[in-house]
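All protein chains of the complex are present and in place, except for one that has been dropped.
Naming follows writing order (A, B, C, D and E), and every chain is counted from residue 1.
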Amino acid sequence: MPYVNIKVTQEGGPNGIGPSPEEKAQLVAGVTDLLEKVLNKSPATTFVVIDEVPLDNWGMRGQQVSHIRAAQS
Amino acid sequence: MPYVNIKVTQEGGPNGIGPSPEEKAQLVAGVTDLLEKVLNKSPATTFVVIDEVPLDNWGMRGQQVSHIRAAQS
Amino acid sequence: MPYVNIKVTQEGGPNGIGPSPEEKAQLVAGVTDLLEKVLNKSPATTFVVIDEVPLDNWGMRGQQVSHIRAAQS
Amino acid sequence: MPYVNIKVTQEGGPNGIGPSPEEKAQLVAGVTDLLEKVLNKSPATTFVVIDEVPLDNWGMRGQQVSHIRAAQS
Amino acid sequence: MPYVNIKVTQEGGPNGIGPSPEEKAQLVAGVTDLLEKVLNKSPATTFVVIDEVPLDNWGMRGQQVSHIRAAQS
Partner (left out) sequence: MPYVNIKVTQEGGPNGIGPSPEEKAQLVAGVTDLLEKVLNKSPATTFVVIDEVPLDNWGMRGQQVSHIRAAQS
């Protein structure tokens, strides 16, 4: 009965604001499949929760991703 | 000083989009009361955080809940 | 399909090192029951995960709980 | 390679709805700096994620913060 | 820069007490690969954290997994 939480930034995807519903479906299917293959976990009791985080709310290297992206563009 | 995080999908409730403020109040009161009764934890230092997750972002059985609900209806 | 995470400190309980297996069973049953009563969530797909945290690893008021407890005794 | 998650209520800040982008930048920089000073962790691999929680979704003393704030005002 | 947290029970694996180091390596590689393929996320900034949870501390159907397993055997 695994529980998986995936956090990604709200960027990329078809509209530049994060993963599309279809991409999220691929994440859910892919992670569930991985846990079944590697650990024999049943898909019936595998939960996957995806969190999408605004660029101002994610920091790396001591800076917000919004700031890092602005410097890159 | 317990910390409790409750994650639910954005469905159900009076408007079909998740728990109402009153239902959230019942969750907060109920969990806090449970921790006091079972473990003698003080309500003064019991935190409860409720996260509401879009149906596209929650997976079970390798599928998004949005997909599961559409197949059920 | 709720997911609930309960974090408590490793203290109290019958041996002073945290909740007993029976107390954990009461937490699991109580939270699952609460979600069914308030939000009509099915117990079959309600997950509860309990984390027990060492007193040195939990801070409140800017101090470790281990320090707070030593000052109280 | 630390991972830090900061959860705050959606209140306070310049508009009363939570921290401003500049305040979030200070949290990111401050936490990253703290981990470098205390544990010699590299800022390059320090992640900080800030979650802003609605007042109805945060409970303390068995009550929602929205209720506590209304009683205080 | 995704962050992924995988929680599994301490069971299964080569010794019946949870995933082996090699199985954990497969989870890390598999999830990182999935995020690169689906969302074009760089492996350099993909973090994966695996938590192993005692059977007494994981509940499903209102019961501890330790209880469910005992009833199954």
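Note that in this section a contact is a pair of C-beta atoms (placed from the backbone, for glycine too) under 8 Å apart; a residue touches a chain by one contact, two chains touch by 3 or more.
Quick caveat: nothing in here was measured; it's all calculated off a predicted structure.
K.L.:
Using the touch definition from the header, name the shown chains in contact with the chain that isn't displayed.
P.N.:
B, C, D, E
K.L.:
Which residue numbers on subunit E touch the omitted chain?
P.N.:
21, 24-25, 27-29, 31-33, 43-44, 46-52
K.L.:
For subunit B, which positions touch the chain that isn't shown here?
P.N.:
Those residues of subunit B that touch the unshown chain are 1, 3, 47, 49.
K.L.:
Using the document's contact rule, name the residues of subunit D that touch the chain not shown here.
P.N.:
Touch with the absent chain occurs at residues 1-9, 12-13, 19, 23, 26-27, 30-31, 34-35, 37-41, 45, 58, 60, 65.
We adopt the following convention: only the chains that are shown with their structure count from here on.
K.L.:
Could you work out how far the Cα centre of subunit B sits from that of subunit C, in whole Å?
P.N.:
Once rounded, the distance between the two centres reads 16 Å.
K.L.:
Per the centroid of Cα atoms for each chain, what is the distance between subunit A and subunit D, given in Å?
P.N.:
Chain centroid spacing, subunit A to subunit D, equals 21 Å.
K.L.:
Return the residues of subunit B touching two or more other chains; collapse runs of consecutive numbers into ranges.
P.N.:
Expected reply: 7, 27, 31, 58, 60.
K.L.:
Among the chains present, which pairs are found to touch?
P.N.:
Those chain pairs which touch are A-B, A-C, A-D, A-E, B-C, B-D, C-E, D-E.
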